[in-house]
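For this depiction, one protein chain was excluded, whereas all remaining protein chains were kept in their positions.
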């Protein structure tokens, strides 16, 4: 866990060190005084050997001292990130829950009704979801529901000026803005959940202990819901951890398509304007989210599987 | 001591049933996978041949009257904001997208197989180090990192994108290969090889690797599709293949702003990509079923 | 008689890994201070239940598993510490037949290749000579040479076991470890394979180490038998002697546990209490004491040595002395 985090920080640091010295290009600008550059270089630790610079950076990262954005008007990075992460979490969690709550039951139902029309239909649907380029799907939805039918907004997070409206109206308004991005974002993982839940359940219902449960004379409902389901969920929970990178990656694109000022959008903008300090914070934060997510998945795993608890 | 009799006759009359023959036989029963294979071959052929047949050049600008024309007999898929023929660009873009998809998968596979094979076979300290590193790489979200990487690595060519995608694509393969090696090295035929005195390298490449092909091939097939989408997403965000070289991704880059007036610009590259990726996914699924080790014991 | 294989105080511990850095947190004491020898031309049977370490012992002797401690002398040569490159020529002399006729053949290799590979690795003959040898061996083990281009999945369990045997003897070894060679086969096929092993031993002057859990099978082909329990040898004797006068309480119980296909024989069973303890934490003193009906205090304190009770009969029990069974009174 902690070595993992250190490793991630080191890789992030190494990737961004590929950029070289971001202050070198400043020196060309005659209006910036050399003393200022020297001061900035010192503040960013560029006068230190790389490992000291890493620890200096890493220390300031974990103490929350993230500095100011070099290029974007000198805003504190904390402020930029705090707003962005709230949006990212809102959209990611909503789509994660949607994908899980829809995908897993359908997958399990498919497994129990293998080779029926339902199974074939949702197998196709799952492949459809997994093959759909996220941003293109976003365009299509925007064209249909935004432009053609005009039911939903094209992008953004809320109607301008809504801030003064009553709470309920504000929630309704923001929910309307969430519909399309959340559908787009959940489509891919919904497909994987279905496939995964289906194959996991198919695997489990062939197990000896399911046959034992039937031989005991248990009603089919108990056999499926008590004996099969809990075992089928064990590998699915592992996927919960593994699905997080996909959600974060998807968010990066979806946020750009729908102009949502989240972490992904922040990363893209930071990179487009060579704002490395912001990008580094973003990358590290997103990685931390993944690590924490995986930890939660591991804990859930132990709850479902008694074999883990004891070994 | 008689030779066991029953299977002999069929063995003598039947052809030598190699593994690949059996896989092919099973795959042919998977209708959607076969359909996908046909579709993929057609798409690849179209992308290779298309540009030679097309009357337009890929970057040939049309006259002002030809800008943003809807589909017509002259331009079956319409023209873009610079008056270029969309169909011609679709063929060229397909070449780039497929090239990126295939090459990045192949490069990632090479790295993944080597890392996974040695980690899985030798285990111990080497395995710990390699797998810790893989875990670290896995904990960094791919898309943001791809963006960062493609903007910090100098250059703008197609091969840079291949490199960037491959750098972050090998971990899955490494894990799969390692998993296969971990379980296969416990097989008695590996022990038998060691008892004979076969060297470690020959065991790895000649005995274990051929038996791990199934998940590797499935992963590679699915990977081509996935990497086409990565390339497209990167290009759409402006970090991928740079215009004027067309790719399915960067053809969509400006389409978002033109969607109200020129929806055909959105449909064709996206649909081409979707169908290609869907076909790869179905093919991968068919291969997974056809190569299921449970069927060949 | 010449000793072809001599095992002295062999120890093999397997680490149980745990923690982030996969460090050993415990040791499985699979083989724990075992000594025995195998004469040239004989079949030495090693029997025991799961966890007894019989398979580990068999594989360690031919250096498929690295020994933790002890000495293995093969054909007069100490091979315990030989590096792999010096071991390679010796591997020609000692081979192994495996239990699982499915897992022991590479499914992606035609059987001709499987049988030829030993010749290839040891650089014996050119391609043509190697192929001739493969055909010869296939005939010897009762396989039709026409099948050499076929893959293992086209053969039945019994035929696969013949392929495995062909691979083991193609180099003309002196010593073959047969690790549960028939336990995965159907009853009617077991006899075929056992007969083949006996026939080959006569034709090729082989020495066998037969590792098995089925005492009836071991009895049928072995000259001498060693009985293992939890990593230790508890009794060694000539086959006839072991079956007529088993001395160790474990051997006695093991023999009485074997079902006999005759409804008229209603035998008195010595039922052992409880389960086989874990080889990670074996009981102190005599390892069998937790299930032994004769156990006394001394059994927990002192480990009984394997002592010679006369005419090559060895027993490790505090209550067996000087060739006599001391009465087992409580």
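Letters are used for the chains, namely A, B and C, taken in the order the chains are written, and counting of residues starts over at 1 for each.
Here is the rule we use: contacts are C-beta pairs under 8 Å (C-beta built on N, C-alpha and C of every residue); 3 or more make two chains touch, one makes a residue touch a chain.
We adopt the following convention: contacts and distances are computed from a predicted model.
Engineer: Identify the UniProt protein name of the omitted chain, choosing among "Hydrogenase expression/formation protein HypE", "Phosphoribosylformylglycinamidine synthase subunit PurS", "Peptide ABC transporter ATP-binding protein" or "ABC-type phosphate transport system, ATPase component".
Structural biologist: Per the UniProt record, that chain is "Peptide ABC transporter ATP-binding protein".
Engineer: Specify the residue from the set C:12, C:63, C:174 or C:219 that touches the hidden chain.
Structural biologist: C:219
Engineer: Per the definition of touch given earlier, which of C:8, C:156 or C:172 contacts the omitted chain?
Structural biologist: Residue touching the absent chain, from the options given: C:156.
Engineer: Consider the whole complex, including the chain that is not shown, and state which of C:257, C:280 or C:300 touches that chain.
Structural biologist: In the complete complex, the chain left out is touched by residue C:257.
Engineer: Please identify which residue in A:42, A:83 or A:211 touches the non-displayed chain.
Structural biologist: Spelled out, the listed residue whose C-beta touches the missing chain is A:211.
Engineer: By the contact definition given up top, give the residues of chain C that touch the hidden chain.
Structural biologist: Within chain C, the residues that touch the unshown chain are 49-50, 156, 158-159, 186-192, 194-195, 198-199, 213, 215-217, 219-222, 239, 243, 253-264, 269, 271-272, 274-276.
Engineer: Need a quick check: the contact residues on chain A for the chain that isn't drawn.
Structural biologist: Contacting residues on chain A, toward the hidden partner: 206-209, 211-219, 222, 226-227, 230-231, 234, 304-307, 310.
Basically, only the chains that are shown with their structure count from here on.
Engineer: With centres defined from CA atoms, tell me which chain sits nearest the overall protein centre.
Structural biologist: B
Engineer: Would you say A-B or B-C is joined by more C-beta pairs in contact?
Structural biologist: A-B
Engineer: In whole angstrom, what separates the CA-based centres of chain B and chain C?
Structural biologist: 48
Engineer: At least two partner chains per residue is the criterion; list those residues in chain C.
Structural biologist: Residues: none.
Engineer: Within the complex, which stretch of chain A touches chain B?
Structural biologist: Contacts found on chain A: 3-4, 7-8, 10-12, 15-16, 18-19, 127-128, 130-136, 139-140, 142-143, 147, 245, 248-250, 252-253, 256-257, 263-264, 267-268, 271-272, 274, 279, 282-283, 286-287, 290-291, 294.
Engineer: Which residues of chain C touch chain B once you look at their complex with the stated criterion?
Structural biologist: Counting only chain C, the residues touching chain B are 21-22, 59, 62, 64, 87-88, 91-92, 95-96, 98-100, 102-110, 117-118, 121-122, 142-144, 146-147, 149-151, 153-156, 158-159, 164, 167, 171, 192, 195-196, 199.
Engineer: Sort out for me which residues of chain B touch chain A in the complex.
Structural biologist: For this pair, the touching residues of chain B are 132-133, 135-145, 147-149, 151-153, 225, 229, 232-233, 236-239, 252, 255-256, 259-260, 263, 266, 269-270, 273-274, 277-278, 280-282, 285.
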